[in-house]
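A single structure is presented below for examination.
Only a single protein chain was left out; the remaining protein chains are all shown in position.
On to chain A.
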Amino acid sequence: MNRTDHDTPSSAGWRTRIKRLIEGYDAVLSLQHRREIARELQDEEDLFMLLCFCDMMGIPNPVGDMTLELYPYMLERFHEWHKRQGIPRSPLDGFRCC
């Protein structure tokens, strides 16, 4: 027999009400915060997409020269990543980790 078997309908009702009250209270306070987090994540996403596809939009990629310097740092992570994705050999011609 679990605990809920002892619950009367009214105590279960009260528990639901208190739970709803706490959820509502949390929603009131976190409304603004959630919006800022969503905006921040959206900004990160937009920047990432822009960096990935700026050449396609006719904007020369400003970080091309700099990312060349990142090559030795990214090599190992990239290799681990494509193995995780089930790709045995490097899918990029210019990125020959294996």
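Keep this in mind: a contact is a pair of C-beta atoms (placed from the backbone, for glycine too) under 8 Å apart; a residue touches a chain by one contact, two chains touch by 3 or more; residues count from 1.
One rule holds for everything that comes next: contacts and distances are computed from a predicted model.
A.B. asks: Between "CoA transferase", "Phosphate transport system permease protein PstA", "ABC transporter ATP-binding protein" or "Carbon starvation protein CstA", choose the name on the UniProt record of the chain that's been left out.
C.D. replies: UniProt protein name of the non-displayed chain: "Carbon starvation protein CstA".
A.B. asks: Touching the left-out chain: which of A:I18, A:A38 or A:C98?
C.D. replies: In the full complex, the listed residue that touches the missing chain is A:A38.
A.B. asks: Of the residues in chain A, which ones touch the absent chain?
C.D. replies: The list for chain A reads 22, 24-33, 35-40, 42.
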